[in-house]
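Only one protein chain is missing from this complex, and each of the others stays in its spot.
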Amino acid sequence: MRTAVYRRATFNAAHRLNNPAWDAEKNKAVFGLCNNDNYHGHNYTLIVKLVGDVDPETGYVIDLKVLNDLIKEEVTGPLDHSNLNLDRPEFATLNPSAENIARVIWEKLRKRLDDSMDLQVRLYETDNNFVEYPA
Amino acid sequence: MRTAVYRRATFNAAHRLNNPAWDAEKNKAVFGLCNNDNYHGHNYTLIVKLVGDVDPETGYVIDLKVLNDLIKEEVTGPLDHSNLNLDRPEFATLNPSAENIARVIWEKLRKRLDDSMDLQVRLYETDNNFVEYPA
Amino acid sequence: MRTAVYRRATFNAAHRLNNPAWDAEKNKAVFGLCNNDNYHGHNYTLIVKLVGDVDPETGYVIDLKVLNDLIKEEVTGPLDHSNLNLDRPEFATLNPSAENIARVIWEKLRKRLDDSMDLQVRLYETDNNFVEYPA
Amino acid sequence: MRTAVYRRATFNAAHRLNNPAWDAEKNKAVFGLCNNDNYHGHNYTLIVKLVGDVDPETGYVIDLKVLNDLIKEEVTGPLDHSNLNLDRPEFATLNPSAENIARVIWEKLRKRLDDSMDLQVRLYETDNNFVEYPA
Amino acid sequence: MRTAVYRRATFNAAHRLNNPAWDAEKNKAVFGLCNNDNYHGHNYTLIVKLVGDVDPETGYVIDLKVLNDLIKEEVTGPLDHSNLNLDRPEFATLNPSAENIARVIWEKLRKRLDDSMDLQVRLYETDNNFVEYPA
Partner (left out) sequence: MRTAVYRRATFNAAHRLNNPAWDAEKNKAVFGLCNNDNYHGHNYTLIVKLVGDVDPETGYVIDLKVLNDLIKEEVTGPLDHSNLNLDRPEFATLNPSAENIARVIWEKLRKRLDDSMDLQVRLYETDNNFVEYPA
């Protein structure tokens, strides 16, 4: 049977929800306060889950220092203290909903990890609202 | 691949564990302090999980305001500040264990949600004891 | 300079807010949902703070096992899984608001502790509402 | 002896740290990532502390529904999902550091509360960084 | 459909990561600070998940008092306030990584539980690092 390891990380960012294919009125109707022209922000909490076999020599699925460095390089380094809509090309045309941010983070990490390991990311936008990809 | 969204909500309620088919002695033996005739209570924390596809126009699996309103209408509105055994017909003959409360909440929400989405509820009775339905 | 030690404990109880000197209509108007005839309930979290000198032989202000036993004997033993209004004589005529519960707990502990130590209790009714006595 | 009551609330906002009396280079040197031209954001958690006497008729220092409405009207209503620098006149020329936000919130609430009650606010910018006013 | 019940418990222990088949230099290179000769320690948090059918007479998957006693007898009793490497025969030759501790705990509990129930354990070494077995 395989084992899951989890690593928690945080980043703070501004964002707004907006579909550029819609006019301002429709965006306001659909996204409400989250559509504020001047952005709002969150302390995002990310939990990365990796499933794999335990290496009998180390007792590790993965060295968490390695995983932590990867999360910093791919996710929290670029995203922390950023404006997701303006500063991050990933969201230049993609609405930075929690669902979309989680999928973007998953894609960034997936290509850096060995295929033998399964990857899932959970992203908390607030304590009350969070998402997971893939489900 | 599908995405999960989670919404957290809380309600406070009184309850007691009791099987009306048993006499008082057996109820006390099985349920201990939880059988107190005069009830005790909890701050229940509910986490609703929905799994579905992300709408490419909104970036949402579901608008969380819609989900939040549904949770208030079906769950936290009726249950908050109630006595589950005395005030709620769902538990008139059903023992309000955390397992049974979770299933009742799942049934209330399931019939209001689109069949394309999977639903799971987690219910914390305390920080140390919680349940999930379906497993 | 003196040192503070804190011990956290929990208990679950039912209660209702009600002033027996008022009629039902006024109680409902003032206390709202908290006045429910059939009670509601909470997971109460208690934090006991003691301020004193550190014993140079033990490095302790107080042996926390002693404090913990005292909290069980005076507070969590009697109050856990109880109905505060019906089961506890302290609240037979005293409205079990968080403020009043905190003061009652303080009085129970104060008389069991050495006068050289200062005592303060904090009581969480929910994560969002809590009180402290004395301020 | 008096009793303290606490009420917790949250709001999400964008901000940047910037002293308009300084040039861009000095602002970047002093405020680092927090000076990002495009803003970043936080889930702010506010804890309002009121110290007063317990009303013997209600068992309350203050009706928390009243306090909660006041916090919504003065703080979380105006600040939630806002950009503090651009949307809030309070911070048009005042750097929205946690220290300054806490003092502004205190001033808003202080003028709405009875003089018989002492007021203190605690503001969490993240789980690791928080401030209190007055100390 | 089946229901999951969860029980949370804690224990405090010292440990060091070390592979006795390697020399000191390699152990230091691989395990870093975690290889400290004199040990370091953690507050471990364990979450035990059991999946089964709800007994219609009790409303329980399992009586949590029974599960709690089992966790004390098999896990927190023996491991609390211990040095995992020196005091626990399970880790005499097995590196006490979080992954290995979780599997050992799973094996201890698995043999005491009815085959009709599925078992999974989650173990937090810190708030940021945790594991689950089986994945």
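Going by the order they are written in, the chains are A, B, C, D and E; count residues from 1 in each one.
Criterion: contacts are C-beta pairs under 8 Å (C-beta built on N, C-alpha and C of every residue); 3 or more make two chains touch, one makes a residue touch a chain.
Given the structure is predicted, the values throughout are model-derived calculations rather than measurements.
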**Study point:** Neighbouring displayed chains - absent chain, whole complex
**Key:** C, D, E
Point to revise | Residues belonging to subunit C that touch the chain removed from view | key: 1-9, 51, 54, 57-61, 63-65, 118
Exercise for review: Identify the residues of subunit D touching the omitted chain, counting contacts across the whole complex.
Suggested key: 17, 19, 21-22, 30-32, 94-100, 102-103, 127-135
**Study point:** Interface residues of subunit E (partner: the chain not displayed)
**Key:** 10, 12-15, 33-34, 36, 38-43, 80-83, 86-87, 126-127
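The rule is simple: only the chains that are shown with their structure count from here on.
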Study note, to complete from the structure: In the contact graph of chains, the distance from subunit A to subunit E in steps is 1
Exercise for review: Could you label the subunit B-subunit C interface same or different, taking same to mean over half of its residue numbers are used by both chains?
Suggested key: same
Exercise for review: Measure off the straight-line distance from the CA centroid of subunit A to the CA centroid of subunit D, and report it in whole Å.
Suggested key: 28
Revision key, fill the gap. Taking each chain's mean CA coordinate, subunit D and subunit E are separated, in whole Å, by 41
Exercise for review: Please set out, as single numbers or ranges, the residues of subunit C touching at least two other chains.
Suggested key: 127
